[in-house]
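Every protein chain but one is kept in place in this view of the complex.
Every chain is named by a letter (A, B and C) in the order it is written, and numbering of its residues begins at 1.
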Amino acid sequence: MKKFLNKAEDFVDEMLDGIYAAHPDKLRFVADDRRCLVTARPVSGKVGLVTGGGSGHLPLFLGYVGTGLLDGAAVGGVFQSPSADQAFEVTRAADQGAGVLYIYGNYTGDILTFDMAAEMADAEGIRVLSLVGNDDVASSPAGEEHKRRGVAGILFIYKAAGAAAAEGMNLDEVLRVAEKARANTRTMGVALSSCIVPEVGRATFSIGESDMEIGMGIHGEPGIRRGPLRPADEVVDEMLGPILGELSLAKGDSVAVLMNGLGGTPQEELYILYRRVAGVLAERGVSVRKTYVGEFATSMEMAGFSISIMRLDDELARLVAAQADSPFFAQHQG
Amino acid sequence: MKKFLNKAEDFVDEMLDGIYAAHPDKLRFVADDRRCLVTARPVSGKVGLVTGGGSGHLPLFLGYVGTGLLDGAAVGGVFQSPSADQAFEVTRAADQGAGVLYIYGNYTGDILTFDMAAEMADAEGIRVLSLVGNDDVASSPAGEEHKRRGVAGILFIYKAAGAAAAEGMNLDEVLRVAEKARANTRTMGVALSSCIVPEVGRATFSIGESDMEIGMGIHGEPGIRRGPLRPADEVVDEMLGPILGELSLAKGDSVAVLMNGLGGTPQEELYILYRRVAGVLAERGVSVRKTYVGEFATSMEMAGFSISIMRLDDELARLVAAQADSPFFAQHQG
Amino acid sequence: MDKVRKADLVGLFAHLRDVFTEQREALITLDGRLGDSDLGITMNKGFNAAHGAVEANAADDLGKTLNGAGLAFAKAAPSTMGTLTGTGLMRGGKALLGRESLGTGEFALFWRAFRDGVAERGKAKLGDKTVLDVLDPIAATLEAAAREEASLSAALELAAQAAATALDATKAMKAQHGKAAVYQDGSIGVPDAGGTVAHLMIDAMRAFVTR
Partner (left out) sequence: MDKVRKADLVGLFAHLRDVFTEQREALITLDGRLGDSDLGITMNKGFNAAHGAVEANAADDLGKTLNGAGLAFAKAAPSTMGTLTGTGLMRGGKALLGRESLGTGEFALFWRAFRDGVAERGKAKLGDKTVLDVLDPIAATLEAAAREEASLSAALELAAQAAATALDATKAMKAQHGKAAVYQDGSIGVPDAGGTVAHLMIDAMRAFVTR
């Protein structure tokens, strides 16, 4: 294992120390627990947005705490859920009198954590609603969407809900927007190499020297097909198939596209891949209103990428384009 | 070689196609040559800033073409210089009547290219000045600074000069600022694994399963010491030594810090490393006014990182803090 | 031991802690087959924290002490089984508020509440190959024993046996929840990791009471 770290068991806490040291004006923590991360610039009266989940996915999850985005994140160990009381403490800080929406990925541990935190919040009179991201089409067939994992596409939910809350929508409206974003977002991923969990110290899975695995999850969950790595255009075509099918995109539709590197794939390659995505969409008469290319939801050093597409109506297009600012994600208008 | 690409010889051109497809409102090319990249938002009367160099370092170099930053970049093949006529075409487009400053790294091929382009520009009556980045303290001893490679620290020169030009300074003043930024910036890097040049198809160098190489260049140029990977804090301490020494930072000084991942190193680790940097600087009474943590100058999939520090006076602090916006680098005020 | 008294609670949790310290590696290996290998760590940390909480609040109401142990467990060991076990302990404690000691009837109340809490929180169905498939017969067996006024040690013997049988039955099931679910048919033949924990817990109680 070649990682820059001191002790494996301090990985997450030292990472957080670095984050607070680097961004003292934007991020802070509550409850005397650095894993209870909140924005340093809360907005009174705004609906609070809270996320959380395991570490090892930067900029997920905490990277989207910021202006026009989320208000707090409960930070777990590497690939481990945060605890319910951590999520609850973040909820308390994020509540600015207008209630709180949880947005997190569809993993059992996280569901338990946030359900329990919601109960604790309820007991204190904080109104909490929840939305579980499940954009990974590779993880369960259509019809079983509720079983699908949440992966990079959650960024679109954050972005839309974050902008909606910043506009002053109330809790129910923000939930409506988040649900619309979720309903219109699909993701597919492919991996070329494994990540290494620091406390484990060896690769989570092994894969042949010239193989790829389509549909692999961001913790190394098995995908739908393993086989020899194909030319970039063919890989994109295979991945776009189910996404375009499920979104049933047609001529005249607008979308936002997220080309997400899993950690070990150079940005050069993401653009080579995006070239093909843009070509296929153009051919279908689908117009891309917003493109993100980079690392947005990683699996540490895993090589691979995912494509997420969100179909846009006017409201989602407006919300996606809105200003946003966090130490990990800055977007000006236009 | 596990890369997402079609044909190795199309690597750079397809990457560029992807970049133009993703950011049509911000970037375009001139002279009918996609390797002559310029901003889509030129500012009349402003000093033009032009860079260039080999591909394989995204977001270097072209990623810093944008508002408050640079006006154009000549794009070479992977680790190859662009041609002089490409640099010249970019110069032509970047000239908005106030002359052009070249800012690029200290590599023979690039020097030849830009010197020749400057001659061509001169023949057309465009005033061109040049500044060669040489921040890598590992690449030659003090006293031989003119032989040092330019690496990630060039971002600080771009940022300062870009903001200076945006403020309306004239060519000589922008050069003065760029020179000041250069004189006050030092970088050290360390690598854990090699990159792979697509057309070569195998690792540029090999390194032991638990070794690091301190001072390695971003093309795999030999460093100053190879040895077993040490705990993160010790690695940082070894790298900070020469940087702090040469900048002779003292209590009360202000700096900007850039923690740059070389491509294969997860952001989690960069923050663990930054934690130590922040600790050491705090102990010395040096205050960090601006921090960047992420990938700013890479070597494709190389694992490793570099630390760059720029000592700030009031002018540099103002210029570094100024707004900037490119598809790869966005910074709001504050 | 015919009853577990308030004063015995620290000893009971010390025993649970010892069992899960001892079983740490075995649970890591088991969770590694269909999951992420953290279960041994989770349970070890969780029962350390629970024991600490019981020791610190030994003077409290018995139900409150158990409830506090559950909260400490969930805090110390976030993750599926950490949160579920924490929830179970908290609910079990709530069901025993005001009691001075635990006989067969109280154990039945405790495990019923534990089981229902896990079911409510985890939303698994019987047969989904989860801890619930072992918790359910534990609660049912203890309730039957309470109706028949069985001695505590006899009741716990029966419950532990029922758990062992139920655990064995999970081998044939296909995982529907958590990390194991991705293995689909590949999960068949392997006993459920969470179910193994439930069996270890009831067996530890049996051993504590009968020794």
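Here is the rule we go by: a contact is a pair of C-beta atoms (placed from the backbone, for glycine too) under 8 Å apart; a residue touches a chain by one contact, two chains touch by 3 or more.
Remember, predicted model here, so these are calculated numbers, not experimental data.
Quick one: which shown chains sit in contact with the chain that's not drawn?
Looking at the entire complex, the absent chain's contacts are B.
For the full complex, which residue in B:6, B:80, B:130 or B:323 touches the chain that was left out?
Touches the omitted chain: B:80.
Which of these touches the unseen chain: B:180, B:219 or B:311?
In the full complex, the listed residue that touches the missing chain is B:219.
Among B:42, B:109, B:231 or B:279, single out the residue that touches the unshown chain.
Of these options, the touching residue for the absent chain is B:109.
For the full complex, which residue in B:139, B:187 or B:267 touches the chain that was left out?
Within the whole complex, the residue contacting the unshown chain is B:139.
In the complete complex, which positions of chain B touch the hidden chain?
76-77, 79-86, 108-109, 112-113, 115-116, 139, 147, 200, 217, 219, 221-222
One rule holds in what follows: only the chains that are shown with their structure count from here on.
Using only Cα atoms to place each chain's centre, name the chain farthest from chain A.
C
Roughly how far is chain B from chain C, going centre to centre by Cα mean, in whole Å?
57
Rounded to a whole Å, what is the gap between the Cα centroids of chain A and chain C?
Taking the mean C-alpha position of each chain, the two centres sit 34 Å apart.
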